[in-house]
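Note that one protein chain of the assembly has been removed; the remaining protein chains are unaltered in position.
Chain IDs A and B follow the sequence of writing; residue 1 opens each chain.
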Amino acid sequence: MTPTALRRPRTKREATAALGPYGRLGKAIGELDDRLGIAKGGRTFLDKIFPDHWSFMLGEIALYSFVILMVTGVYLTLYYVPSTAEVIYHGVYAPLRGQRVTEAYATTVNISFAVRGGLLMRQMHHWSADVFLGAIVIHMARIFFTGAFRKPRELNWTIGLTLLLLSLANGFIGYSLPDDLISGTGIRILYSIILSIPLLGSYLAFFIFGGPYPGNEIIPRLFIIHVLVLPAILAALIGGHLFLLVRQKHTQFPGKGKTEHNVVGSPMFPTFIAKTTGFFFMVTSVTALLGGLAQINPIWQFGQYRPAKISYAVQPDWYMGWLDGVLRIMPSWEFTGFGHTIPFEVFLPAVVFPGIIFTLCFGWPAIERLFTKDNEIHHLLDRPRDRPKRTAAGAAVAALLFTTFGASATDVLANFFHVSLNAVLWSFRVLVIVVPILVGVITWKICLELQHGGPDLGKRKRAMVVTRTAAGEYRAVPSEIRPGDEHRELEPVPVPALIDLDDGSLEVTAGNTRPDAEGVRRVIR
Amino acid sequence: MTRARQLRALLPAALLVAVGIGGLLSLASDAAAASSSGLSSLNGAGTEGTAHSPVAPVQPPNTGTSNSSVKVYKHGRLVAYGNQAIRYSYPPTSYVPAGQALYEEFCSSCHGTEAAGSTRAPNLVGLGPATIDFWVTTGRMPAENQNAVEAPRKPAKLSDLQALEIAAFVNSLDPSEPAIPTVNTKGADLAVGAELFALNCAACHTITGAGDELAYSTSAPSLRAATPTQAAEAIRTGPANMPRFTGNLTDAQVRDVVAYVTEEIQHQSNPGGLALGGVGPVAEGFVALLFGVGGLALVGFWIGDRS
Partner (left out) sequence: MSDETHSARSPLPVASLDDPQLQIAARFPRRTENIIALNFLLGLLCVGAFGAAFWQNWAPWILGLTFGAGTFFLGFGLIAWGKYLMPQGPFVEERHVLASTEAERDSMAAAVLQRGTVVVRRRKLLGGLLAGGLGIFGIVAAFPLIRSLGPLPKTTLTKTNWRRGSLVVDANGRPVRRDELQPGGLLTVFPAGYETNEETQAVDQTVLIRAQTGDLVTEPGRGSWAPDGYVAYSKVCTHLGCPVGLYEEQLKLLVCPCHQSIFNILDGAVPKFGPAPRPLPQLPLYFDDSGYLRAQRGYDQPIGPGFWERS
């Protein structure tokens, strides 16, 4: 503490000088640091390097969608009543007026028609959920195909998969809450799937649903799971996911100056924070545009769920489509004997199949290690082509899921291409086996072909300029580096601790008119 | 504690018990009222096989002329029947000659000169003018491809008047019901229509009326283009693979369904924006992945480096 600080400042200039070289900000940081000790870690955090490759933005789509889901979701809970108590609808939508509906359905219709901004919020929530799961899946694909799940990141891979699993569940549950005809049919199917589990099925179903379906217990239960239990777990896991990311630091693609021992990219502040905040706005923007301009799940058209009512062409949301697809193409292999029934035609596709897929995913780091015997720590990513077996396996599973997803739209496809529904179904029964094998083999071959890449690994390709000399000779020369890529050619440097700002802007605020011994004004950038 | 104080302490409990008993009593009386009011008493375990005649149904069945409040005769011939909801009218007999000529030109090669059908096409006699009118005004007949499993809706080849003329001719061979309905949707109850639509129609036509492909190369057409008369004709006659709804729907109920189709389904306000074809989560998922995730991945592609 300098003596100047002890006496009362007489002029404005003196007052400013008393605050120290970094002004009010410096003072505030000092006060906070006295109490919380934030300065050292805070500075490290501001210097944290984020890789610049675009594929690292995919996970952020999921993160920001989650934020949007939370905000819009809170808005919806203000007006939604999770009850199957019957009321007579008296709202603005004429075709429902006078109908007996449940409170859950009536309040959801009211959110759509009577609550200010309610329909936008509802649709943003639903679109956002669809985008959220899509982003998780492509983020996961990136992690898988580049080998980012390898040691030391197996735990984060596991957390990510758990996030996917719980998000799938929460998406389905949220879809079910309005108690409309389509979602009610979905719950009926879920109930039957639980019933199909050997030995425990009927007890599980009755405990989960509080009795047979339809009943009065299930909507309130699904509600509390959807708005409290799962979001809390999701938020905690996302926190853990990000904590591990910071702790273990990012992976990166190989390239100029990039090694197993460093991370190259942009610092948290200011570059990354600007880009990522902008990206958050973009995610919000896309969600809002979809929510305002494209109608999703118009439950007022569907009407209240009644067990005897049904609509053709009912599908679940896209992320459950793969399960619906397998259910459709599964042959009817029910086992009956010894006084018991095992509905394999339901149990296999709806319980065992997803079980296998998720077990494969959860176990993949271990499975791969079994084959490669690779127990090293990896921070540099693989190019998918350099790991043809992994890439082929991943592509085959993706193809399998994609085909089953297509099978969930057999009726829509048949209608669109004007072919018989039966032909479409049979095609899918064949395709679901053939396509993954084909895709796997072809991917493997392509990887082998591409493997012998040039030395310019990690550099953006440049165009070749072909010129003809006066003598008639052709010459190919690489074109100039693109302006935006110039910095890619530079050697990466650590984030500077201090920057010499010689524009004189600090003279007033900092109060130290003379540079220090090294001739540098110490300023936080 | 004195006796009085004990009693006072018991009072709230006694009140509760009294209220409880009252509630039970009122429930019981409700149940009694319900069981004495009609149908539920018929279902007692011991009533099967007994010769008791059932009490009067809540609503009388309603088939054709049998419960028409209005019947119009001309020269001893029934020309129209119906009620406030739907008026069924026969095409005038003066149309028969023109209809015969049209029939011979467009229909007889498949359905036969007597309209009794052939190996290539079904019988038309005794189906009522509504059947003929529906097939011709929706453009399904004359068929384009006589070997197809279905004759899809297409722009009508013959005019509405010509359809009436053919209907008049075929009806003259064996006058029958249903005649051509004119639906008065004014007093329609859209809520009833919506309920009935979900119970009876949505299983094939989908809940948004978009239509879809069904089993074995058959399909349920979109309802977007149906006129009130065509919708009522389809309900009453059950064209092709559609079931026919006769006694199981009253004229008033048919009117409600028709009103729901022509006023609500055909004029969905879609307050949420583009309807995306009304085919549900498949289209929605496509949009979410393409525009949502795809668009945002593009933004990410712009933000990040591509090396």
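Note that in this section a contact is a pair of C-beta atoms (placed from the backbone, for glycine too) under 8 Å apart; a residue touches a chain by one contact, two chains touch by 3 or more.
All of these numbers come straight from a predicted model, not from anything done at the bench.
Chemist: What shown chains does the left-out chain touch?
Modeler: Within the full complex, the chain not displayed touches A, B.
Chemist: Given the contact definition stated above, which residue among A:Leu58, A:Leu163, A:Val314 or A:Leu381 touches the chain not shown here?
Modeler: Selected residue, touching the omitted chain: A:Val314.
Chemist: Can you tell me which of A:Thr162, A:Thr284 or A:Ser427 touches the chain that was removed from the display?
Modeler: Of the listed residues, the one touching the omitted chain is A:Thr284.
Chemist: Which of A:Leu119, A:Met140 or A:Ile219 sits in contact with the chain that's absent?
Modeler: Residue touching the chain left out of view: A:Leu119.
Chemist: With respect to the chain omitted from the figure, which of B:Pro91, B:Pro181 or B:Gly272 is a touching residue?
Modeler: B:Gly272
Chemist: Pick out the residues on chain A that sit against the missing chain.
Modeler: Missing-chain contacts on chain A: residues 40-41, 43-45, 47-49, 52, 116-117, 119-120, 123-124, 152, 185, 188-189, 191-193, 195-203, 205-215, 217, 246-249, 257, 260-267, 270-275, 277-282, 284-293, 306-314, 324, 327-334, 336, 339-343, 345-346, 379, 410-411, 421-422, 425, 483-484, 486-488, 490-502, 518, 520.
Chemist: What residues on chain B make contact with the chain left out of this view?
Modeler: On the side of chain B, residues 39-40, 42-43, 45, 47-51, 53-54, 57-59, 61, 63, 199-200, 202-204, 214-216, 218, 238, 240-248, 271-273, 299, 302-303 touch the unshown chain.
Going forward, only the chains that are shown with their structure count from here on.
Chemist: Hey, which residues of chain B end up touching chain A in the complex?
Modeler: Contacts found on chain B: 189-191, 193-195, 198-199, 202-208, 210-217, 219-220, 260, 264, 268, 270-276, 278-282, 284-289, 291-293, 295-297, 299-307.
Chemist: Going by the contact rule at the top, pick out the chain A residues touching chain B in the complex.
Modeler: Result: residues 52-58, 60-61, 94-99, 112-113, 119, 123, 127, 130-131, 134-135, 138, 181-182, 253, 255, 275, 278-279, 282-283, 286-287, 290, 292-298, 301-303, 306, 308-319, 321, 408-409, 411-412, 414-415, 418-422, 458-460, 485, 488 of chain A touch chain B.
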